[in-house]
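The next block holds one structure in the form of structure tokens; read it before the comments.
With one protein chain removed, the remaining protein chains of the complex are shown where they sit.
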Amino acid sequence: MITFQTVANPDAFEVPIVEWGALSPLLIMALAPILLVTVSSVVPSFKKASLPTVYTAGAALLSAAVTATLWSDNRLLMDGALTIDRFTLVGWLIIAVGVAAIAMLLDNYIVKQGYFEQIIEWNVLLMISAAGGMIVVAAQDLIVLFVGIEVLSIATYVLVGLHLRKPIAQEAAFKYFILGAVSSGVFAYGIALVYGATGSTYLSEIATSGRNSLGLNPVVDSSLMLVGIALMLGGFAFKVGAAPFHSWTPDVYQGAPTPITAYMASAVKVAAALGFARVMHDAFGEFSVDWQPLVSVLAVLSLVAGSFIGLAQKNLKRILAYSSINHVGFILIAIYALDEGVEALLFYSASYAFTVIGSFGILMMMTQTEPVLAESDDEKMVMIGANKIRNLESADGMTLDDLAGASKRHPLLAGLFAVLLFSQAGVPFTVGFWAKLQAILAAVSVEAYLLAGFAILAAVVAAVLYLRIVVAMYLKSDDSEPARTNYSKLSLIAVVACVLLTVGLGIYPEPLSDLVTNAGS
Amino acid sequence: MEQYLPIFALLVLAVLFAAISFIASRLLSPSLSTVEKSAPYECGIIPNQEPSERFPVKFYLVAMLFVIFDIEIIFLYPWAVEYMNLGAAGYFAILLFSALVFESFIYLISKGALDWGPLQLNRNQSAIAGKPNAFSTATAGVRIVGTEGRFEHAKEVA
Partner (left out) sequence: MLELAWLIPGFPLLGALLNLAVGRRLGEPSSGWLAAAASGASFVTTVLVFNELRSLEAGERFHIEKLFDWITVGSFDVDAGLLIDPLSITMALFITGVGSLIHVYSVGYMHGDANFSKFFIYLNLFVTSMLLLVLGDNLLLTFLGWEGVGACSYLLISFWFTDKANATAGKKAFVTNRVGDFGYMLALFLVFESLGSIKYDDIVAGASTLAPVTATAIVLLFLLAATGKSAQLPLFVWLPDAMAGPTPVSALIHAATMVTSGVFLLTRLNPILAEAQVWALGTIAWVGAITALVAATAAVAQNDIKKVLAYSTVSQLGYLFLAIGSGGYVPALFHMITHAFFKALLFLGAGSVIHGMHHEQDMRKMGGLRKLMPITSATFIVGWLAIAGVPPFSGFWSKDEILLYAYNADAVGGKALWVIGLATALITAFYMTRQVLMTFFGKPRFSEDVHPHESPKTMTTPLIVLAGLAAVAGLLNLPFKGMHYLQEWLEPSLFGNEVHLDASSNSKILLALIATLVAVSAILMARKVYGTLGTGSFVPASGSEDEGKPMTVAQKIEKPILARAWGIDEAYSRLFGQLGEKLFHKFASFDRSVIDGAVNGVSKLASGVGTTLRVTQTGYVRNYLQFMAFGVIALGVWLLWRLFI
């Protein structure tokens, strides 16, 4: 471990010890993009082919591997700004593995859209954003948390709008940016009020200056504290996309390039949810009687909004967006259950992350591909030009009707998709079943029977959401010519890995349960 | 509150400075206005049309890039003041920070963000030549419209 020696000046500022080893997963995720952007700037040929993708996936997996080596660590880092514990490590693992899968999907997306220009930027921003997410998960201090959230969000705003040829992506990015900026403002205001009430931004110190030990003026201080909690709750609710702060989700998910949608729905959402849980749990645990009802209301609203409004949608990405709102409802239930729900939260987050990545990945792979350019034949080029415009416009606008007969056209993809959808619906022998079961059991164990009942009902309604897609694929026929789709091996590997995890952990959930046990301490 | 006093003083001073400047110039300067004087400066030639009010977006880009380096200075300045106390740790930290900012400069140059005029046009042309696609460019990210059907152009480009 390298530490700086301070000079013998009495005023010299005390250098915090930097635990390079324990920080290395985060450092890898943060420095790999810097290296990538430098190298590709100096060596233009690095942009060729799938090299950046392999680099990104490799870096992310390295980060995941290093995370795994830290498994039994449990300590504070960087003068208490970050913490390494099972909770953090599971979060890091989800984010890092998710980034690797998304990079593999992104590669395919770029090929399909014929859009090589931004390949470096896409990968770089993805990793920077993920590094922000890792900070959010580990943050033990509100300022650090805020910095993490901003790094996570700002990079994501750009990612959403990076497909410069798609107006809908630009619109989505702009909406996301404005709303995200407002929510960050709200969140920062919340931090300021909490600091005002307690005089600290450390989660542990906020917790110790709890309800009964606030400063000189209890009424003023606790009102500051409560409004601060409310504002932070609002900020977090926006970031995880809980109703009624969800309204950006469908628009942005639809507009964003599909792999980025997968990223937002998985890693970003998981990072925000874990940060949410940590703050609520570690800092405001003593105020749980005050905020728990609010979280349960948010959970119920999310369950209702996600499943019901989702039923009225036609566009597949919007359907999946509402489904993700529904999932947030379950995650909030786990957060509601405090200590009892920590394992359920991690289990749900992990299983949800790879299920949703696989789902969006397949959606992208199924989307009609562009015809290969024929270089010599002038006449073909004209036709291709017309086709291309049509494709670009419809590329992210697949509707339920477009899926008709998909089981014939892409039997493999349709089958994999069906498995993932069943998992999202919580059908037994998929991991989604265990995830939902654990969340509901967590609610039951804190005697929130009403909440558990709501969750079960919402799961039933949401099941219709997924079955509609399966029905469209398998029971509706379509006589049109089989459309060409070419998808790369890399993306297929990513998706198949997701499906294998879904089914494997569905039959034998023990490894994942093992992973998340004892994370509550 | 004591610690915020200098900031407050600075605020007051800034407002005063601006106000005094305005008032002083109004009071002190002779008012001899002519048509030529109020016209915008254009190399001494009398303009025969209204100046364009829209600037190329390039200027804004450069302005934004300037802001990045401006921020670097803002961070460097307090470090320079506290240099002795921060010691080696501070030195390496600021070095890392500078490297990261400089790194973005490398990226900008490679993207051609500082290329101007014909140079950039060349760039785009050569990028098109590198990729046999009449309908999109390799670097600019903007689809060339209106070329559909114009085989001559497409061939030329290819």
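So that you can tell them apart, the chains are marked A and B in the order they are listed, and the count of residues begins at 1 in each.
Convention: a contact is a pair of C-beta atoms (placed from the backbone, for glycine too) under 8 Å apart; a residue touches a chain by one contact, two chains touch by 3 or more.
The model shown is predicted, which means the values in this text are computed figures rather than measured ones.
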Visible chains that the absent chain touches, using the contact criterion stated earlier: A
Residue touching the undisplayed chain, where the options are A:Val182, A:Leu450 or A:Leu475: A:Val182
Sole residue of A:Ala192, A:Leu437, A:Ile456 or A:Val471 that reaches the chain not shown, by the stated touch rule: A:Leu437
Full-complex contact with the absent chain, from A:Tyr55, A:Trp92, A:Tyr253 or A:Trp291: A:Trp291
Residues of chain A (touch criterion as defined above) contacting the omitted chain: 174-175, 178-179, 182-183, 186, 219, 222-223, 226-227, 229-231, 233-234, 237-238, 244-245, 247-248, 250-251, 289-291, 293-294, 305, 307-313, 434, 437-438, 441, 461, 464, 508-510, 513-514
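FYI, only the chains that are shown with their structure count from here on.
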Separation of chain A from chain B, taking each centre as the mean of its C-alpha atoms, in whole Å: 34
Of all residues in chain A, those that touch chain B in their complex: 4-7, 9, 11-13, 15, 34, 37-38, 40-42, 44, 114-118, 164-165, 373, 375, 378, 381-382, 385-386, 388
Chain A-facing residues of chain B, complex: 82, 84-90, 92, 100, 103, 106-107, 109-111, 131-143, 148-149, 151, 154-155, 158
